[in-house]
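Take a look at this one; I'll ask things after.
The complex appears here without one of its protein chains, the remainder shown in place.
Up next is chain A:
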Amino acid sequence: MEAGGDTAAPAPGDAEDVEDTRFPSEEAGDGGSVHEGPPDPEDEGLEDTGLETKDQPPSLLSPLPQSEAPSCTCGLWGPAASENSPMGGPESGSGGQGGDPSDEDWRSKRKHVFVLSEAGKPIYSRYGSVEALSTTMGVMTALVSFVQSAGDAIRAIYAEDHKLVFLQQGPLLLVAVSRTPQSASQLRGELLAVHAQIVSTLTRASVARIFARKQNYDLRRLLAGSERTLDRLLDSVERDPGALLLGAVRCVPLARPLREALGALLRRCTAPGLALSVLAVGGRLVTAAQERTVLAECRLDPADLQLLLDWVGAPAFAAGEAWAPVCLPRFNPDGFFYAYVARLNAMPVCLLLLGTDPEAFHDMATCRRLVEDGMHTLGAMRALREAAGFSNAPSANAPAYSVQAVGAPGLRHFLYKPLDIPDHHRQLPQFTSPELEAPYSREEERQRLSDLYHRLHARLHSTSRPLRLIYHVAEKETLLAWVTSKFELYTCLSPLVTKAGAILVVTKLLRWVKKEEDRLFIRYPPKYSTPPAAPAASTDHASHNGLFTGP
């Protein structure tokens, strides 16, 4: 084990993109083959653009404000900005946080995410009211079309300590303006998730249709109510990193026999048109089953599953049974499924039944009763309540475990994503992590930890010089990130740990995960529901046509 890598912490002020800033002292492993990270191909182009624009930001930024928005834009993310005339309309938005680009509070946010239409019409802003930002958004459109007019596409701008990432998706433009150490490709991943969220409520086709008919349509009308979902999605990146960063879902720790019994139960309980059944607790997966007849050829993308988990975890589903259309952007961005969502026994346990028939509500409700009865027979409710009950965060009804369970003193937190699952089980990327406990109970602390994880992730997955192992001594903690062919691991240790001590802790952790892996992960994802009359056609699939596509 080589733990000798880079011991020097990157200076806190150093907000250069880690992808651009190479650390010559590091021992870079040839980890190229182990990569499971976010899609890389875009990155090469991105870095080019990035470096190019970085050399000459004024040329890009300065001509535009004159034409579009006098004196306002640079001030947005340039610390040197001084008097910006307050502009934009009254703060009638629900954001209520100001949102005036001259507003100190608004500008001090670490990361802004905007969604706007091609015509520059504001659709969403993480902070502030979008009305006040129409001028700012106009400038973004101008930037994009300026580069477009040269037959190119703008991907990112690196300006002082800020990164601006642009993502064009059909008639929608998504922009992240960030001071966090996240890499451009990580930010792009977030923008993609935001876009997927929008598509999941409206479908790509209807968004395209709307803007084809009326270019200056105000999409906020249709997205009303979805803003909070987007807020939650973006907040989760900083508060409880993992899912988006690792492109994996988190499972509820559960004894394997019970999990398998639940999987079998879901497969048994079917309804006409039922495509997918999911049991979840607090946005974490218990188990899922996919119906063969409906989704025979296509497999569910983990990003779609994560989207569903986030969706059913929403407090809006707290009461009653819900029936709503939902689109799975990776599966088919243009079509709706119909989802039946219910909390079982007024517990945090949530059942999602996804079907194709818009009128099947009562069938689904019947199916739910079957599942519920089956769970009572299994005594699963109690086990799940116990799993959910551990959580000491009162707000999150999330089942979790304490890092103490590992029994490795000095270990504060970790993210572990197994990569060694047998081929036909690889279809469900998963990760596990303990509850964030003190000292990571406060917002700022969590943000710091999330930043560190992102920084390490970006370096492990750097396109040009990926690393296998990083030992990083930060100001308030020590981190060790390690990727092998078997796992991807990020650990956060006490700041006083020695290098040898860290290795000891990590060894202990790996041993613990090995011992607990049947409980922590779905080792054998359930496959299709009971085939009504197994079609002979799919013989080849039979052995490995599980639930999920590989990464």
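Quick note on the criterion: a residue touches a chain if its C-beta (ideal position, glycine included) is under 8 Å from a C-beta of that chain, and two chains touch if they have at least 3 such contacts; residues count from 1.
One rule holds for everything that comes next: contacts and distances are computed from a predicted model.
Going by its UniProt record, the hidden chain of the complex is named "Ras-related protein Rab-17" among "CDC20/Fizzy WD40 domain-containing protein", "DNA polymerase epsilon subunit 3", "Ras-related protein Rab-17" or "NuA4 histone acetyltransferase subunit". Residue A:Ala339 is the one among A:Leu174, A:Ala243 or A:Ala339 that touches the chain not shown. Only one of A:Ala208, A:Ala316 or A:Leu378 touches the absent chain when the whole complex is considered: A:Ala316.
Checked against the full complex, the candidates A:Leu222, A:Val473 or A:Ile503 give a single residue touching the omitted chain, namely A:Leu222. Listed residues A:Gly170, A:Pro325 or A:Pro495: the one in touch with the omitted chain is A:Pro325.
By the touch rule set out above, chain A reaches the unshown chain at residues 201-202, 221-226, 228, 311, 314-325, 339, 341, 358-359, 361-363, 365.
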